[in-house]
Structures are given as structure tokens and as C-alpha cells.
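What you see is the complex with one protein chain gone and the rest in place.
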Amino acid sequence: MKLKRCLSLVRASLLDSLQFRGALILTFVGNLFYLLLIYYLWKAIFASSESDIINGMTFSDTMIYLVFASALFNFMEMWIVWGIGRNIQSGQIIVDLLKPIEFRSFVFFSGCGEPIIKFVTTFLPTAIIVYFISGRAIPLGKNLIFFTISVALGMLINFYINFFVATICMYTQSIWGINIMKEVIVGLLSGASVPLAFFPETLRDIVMYLPFQAICNSPLQILLHNEYPVSEVLVILGIQLFWVLFLMIFTDLFFRVSVRRITVNGG
Amino acid sequence: MEPIIELKNVSKEFKILNRHEGVKGSIKDLFSRDYKIVNAVNDISMTINKGEIIGYLGPNGAGKSTTIKMMTGVLEPSSGEILCNGVIPYKKRSENAQNIGVVFGQRSQLWWALPVVESFKILKDIYQVPDKDYNDMMELYSSIVDMENLLHKPVRQMSLGQRTLCDILAAFIHNPAVVFLDEPTIGLDVAMKAKIRELVKTLNHEKNTTVILTTHDMGDVDALCKRIVIIDKGKMLFDNDIEHLSELFGAYRTLILSLNKKGTKCDEEHMQKLSDDVLSLLSEEFSDTSAFSLSFADDKTEILIDESKTSVVKVLNAVQKKYKIYDMHLQDISTESVIRKIYEGGI
Partner (left out) sequence: MKRGILYYTRIYFKIIAQDIKSKMSYRADFIISMIGMIATNLAGAVSFWIIFQNFPTVQGWNFYEMIFLYGFSLISATPAQCMFDNNWDLRYKVFSGDFIKYCVRPINIFFYYMSEISDVKGLGQFAFGIASVVFAWIKLELRVSVLSILLFIVAAVSASLFVIAILNVAACTCFWIMNSFFALSLSNTLRDYAKYPITIFNPILRFLFTFIIPIGFMSFYPSQIFLRPENVPIISWFTPVFGIIFFYISYKIWMKGALAYNGTGS
């Protein structure tokens, strides 16, 4: 029964997203633009360099990495911080809390529609196009299975981080400030805007100990390096799983403590 | 009487995408060019005079808001003409806006974070109200409502009722010729409703402002409006004084009778049989059977009597011949039930 309830939430959010066809087309165009932009930027960067391989990455490696990173990032984003933040400030959250389903699950499943649509409209086409353009540079094998698992874990990590940030909104009126900080930190430290390989060594070491790289760097490492032995892949997945569990417990506790404050804010 | 708003054969059409159901249907809609034309307002004409309070009624989706949007210049009619204060609203939106005030219930137009008095001052500048007029208006306001409590409170801290009150005051601040009140009492408690009605009545009286009121609360209509206009599905159904409304049904009154001894089991079957019996009794007595109709509620038998055809006393006499009347009660048909009949298509 529980599954059915969740599925119907997903269905509702799917329907909701489909109502805006103009928005879908724009998302598609926007992505195309973004890809063009990173293509030319990195082409120029590599053209200015003397060697073809920098920090172990060629131009096409970098492109594949960045295109996938942006596509992944794009489809994972649920934009929940704004929604929850607004709900908290307007008092609407009280109504959501009364629903016979745990709030965090409610948010997750009702935010699911968009990623699903975006997976089909942006991620899959991008992946297929990149696969052929790059001369089939992406290895296809068991890595695809691990990749799928890793993406799911990354998505959960991203969701929990978002949920954590949204919960902070109970303490401050500034949704904007908090949201933008999150976007920047996640964008930079997950390696979505500049591949982690280019980071100076000390910075990279620090970043590897943070949860952000597990959102999008981990799945991409698995996808692009089919030569990794299974043990190494399992270590990457293990680290992701650790972050999922840690964040799951942490956000739950944090939310429980914070929710008591709502009574102060009033409905 | 001086006309202030005139509508001549006004219609408004909307193009609406035909939506399909379910996930599959939604995907189909993404590429669909399947539009249908909806007549939100269909050939409406009316003249509204200076100083009137008009109740503009209709069920949800009847086209009330669309008409109001056209009168305020937000929407352009597909055909027909509107003249508001000698100005064509949708052609000269700004000029028209200077002469009107608008209140949308539950949608405050005041600056959310500011104390009301600051909102008023900004509005004073926007409408270029001279100092003297502004001060006079504030004085009038203070004589009607308790302004001290409201003026320095930020809007976001107000209750819905206080906010609506302030919104109405804000709409009158530039002494407009016409004020549109769109469901001003929606969601308010009884005391606040009474306050709002009193306020509107006083302002209308003091400033001779024309008020166009849409509402679903017949209490508002009974308290404020002399004339009402009813539309449904974009078409005008009724435009006349409120007294004439009941005449639409002839002069009807309902006679409510208790014909059962205390303790009698009054289930549906019993009541149905009783009212059938009463009906056949009345049919024997009167030649014109269209003069009354029977129904029942709980243990009461209700006889709706058309007084243009027969009288209540005659009916009572006839019933008494066979039944003992334990209790009786006579009820005028209420505005609410007339309007409900109209909405339900009773005419």
C-alpha cells in the first residue's frame, strides 16, 4: 500500500511537470546552449596549452566528463529548497506535516517527477549523442550497472543535502542567501563546473573527504573507467553509501529538532 | 440618474488547450494544437448608474471575473463596447484606473512589509491626491473604523479581516467614481463581515461611489444591494431590483406543517405516503394543481404555494378537514434559495 501511495505522488508530479510544455522545450534549448559554451571554453583552454594531456585528461576526456556532469546535475536537481522554504515561511508546511506520510518522503516523491522527465528529455539524449560523437569513447559493460546504482546514491545524497539546506530555512528568513550558497558550494566541490582532476592537490584531497564529490564525481568515475577493478568500484559505492546513511540520519534528526520551531513561527 | 458604466453586447472568448487525462494524455498535450474556444462572457449589456451598489452574482466560472477584468481595463473584450466614466477602459487603462478602485478578497494590494499608513501615503502619491482631500478622507475613515489600531501595523501581521478592511479603505482613498469589490467577505467571520458591509455602505453613502460587488454570500447582497445582476455560463440571466427577484417565481411562500402525533415513526416511506395523501386531498379541493407543490423534510410536510393562484388560508382549511395540524410555520422564499434555483437552472 505504501508503495502505491508513493507511486501516485510521483505520478501527480509527473503530470504537473508535463503541463508546462514551453518550459520543457526551454530546458532542452538551455542545455544545448550550456554544452556549446563549455565546449568552446575548454577548447580555448586546451588550445592555449602546450601539451594535449593535462593532469591525465585530454580535451575529449574533459568534455565527456563535463557534459555528463552537467547532465547529471541537471537531472538530479529537484529545486526543493525554494519550495520548502516558501512553505515554511507561509505556514503551509503545517498542512504538509499533517499528511499521513513522512514529510521527507513526501517531499522526495512529489519532487520525483521532474528528474524523471529530465532524465528522458536531457540525460538520455545527451548520453547517446556524446557516445557517438566521442567515437564510442564511453566503455559499455558492467560499469553501466554500477553507474546506475551510483547515480541513484548520488541523487539521494543531493536530495539530503537539499533537504538539510531547506530545513535551515526554519531558522532564517533568507531562503535566497542559503540556497545560493548551497548551489555554489555543491557546484564547485562536486566537480561539476571544473573537473576535480584540475584541482590543486591539497584542495582535491580535502574535497574527496566531503560528501559533494559523491554526487556526481563518483558515478562519472565509475562510468568512464571501466578498467577499474570491481573492488575499487565497490569502495566508491561504499563511500557513497556511507554518505547516504550518514545524511539520512543526520537530516532526520536535524529536521525533528527544527520542526519544533515551527510552532513559534505560527501558521 | 446618471450612467457611469455602460456595457453594450460585450463578449469575451478564450482559447483553451484541450487537455487529456493521465500521463499518456499529458504527453500528447505537449504537441497538441487542439484548442477549443470558450465563451467566458457572451453578449452582455447593462448600464450602471452613479451611486448604485450592484450585486454581480453567478456561480463559479460564470464569467464574473472576466467581466470585471474588462471593466477595469485589464482585458479587452472580443466584441462589444464598454464605457466606464466616459473612458474605454482597455484602450486607456491608466486613465480609467485613476477613476476606479479595486479590491480582490484574499489578495492584498497593500505593500506587504509596510505599515498601512505608508501604503496609503504611497497610494496618495500614485493617484496624486491633494493633501486636503487625503486628510478629509482619513478623517472620514477614523469616524467609521478604529484607525488607531490599524494604521501603524504592517500588513503581514494583520488578520485577514483587518487586511480586507484596509484594502477597502485603500481602494476608496483617491475617491474613485467606481469601486469593484471582488468577494470582499470571503473567509471572514460573522462580526467582520458585518463590519465590512457597514463600511462599504457608509462610504457609498458619503461619497456617492458606485460599487460593483461580486460575492457568493447572500448576506452581503441582502445588506448592500438594491439591484442585482446574475450571469451564468457567460450569459445574463437577471438584471433588476432585488425585490423583483422573487417575482420570477410568482409570489411563492412555503407552508410548513407538522401533521404527525408525537412519537409517530416518521421514516421516509411514511412521510412520502403522507405527502401523497395531502396532495390528492388538495387536488380534490382545487382545480388548479399548479398552485402548490409538496415536499417533506424530517417530520415536516412542506407545501410551496403560489399566492397568485390561491391563498395560504384556503390551503390550510383544506388540509384541516382531514388532518390535525400540530404545528405550522410560514416561510418567505429567501434570496439565497431563489439564487440557488437560478444557478441550478430552475428558470
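Annotations
Per-chain residue numbering starts at 1, and chain names A and B are given in the order in which the chains are listed.
Basically, contacts are C-beta pairs under 8 Å (C-beta built on N, C-alpha and C of every residue); 3 or more make two chains touch, one makes a residue touch a chain.
A quick note: this is a predicted structure, and the numbers were derived from the prediction, not measured.
Seen in the complete assembly, the chain not on display touches A, B. Interface note for the absent chain: among A:L7, A:L36 or A:V120, the touching residue is A:L36. In the complete assembly, the contact with the undisplayed chain comes from A:P200, out of A:G135, A:P200 or A:P229.
Even with one chain removed from view, chain A keeps its contact list with that chain: residues 19-23, 26-27, 29-30, 33-34, 36-37, 40-41, 43-45, 47-49, 54-55, 79, 172-174, 176-181, 183-185, 187-188, 193-194, 198-200, 203. With the whole complex as reference, residues 14, 60-61, 64-65, 69, 72-75, 93-98, 100, 102, 104, 107, 109, 111, 113-114, 118, 121-122, 125-128, 154 of chain B touch the missing chain.
Operating definition for what follows: only the chains that are shown with their structure count from here on.
Note: centroid distance chain A to chain B, computed from Cα atoms, is 51 Å.
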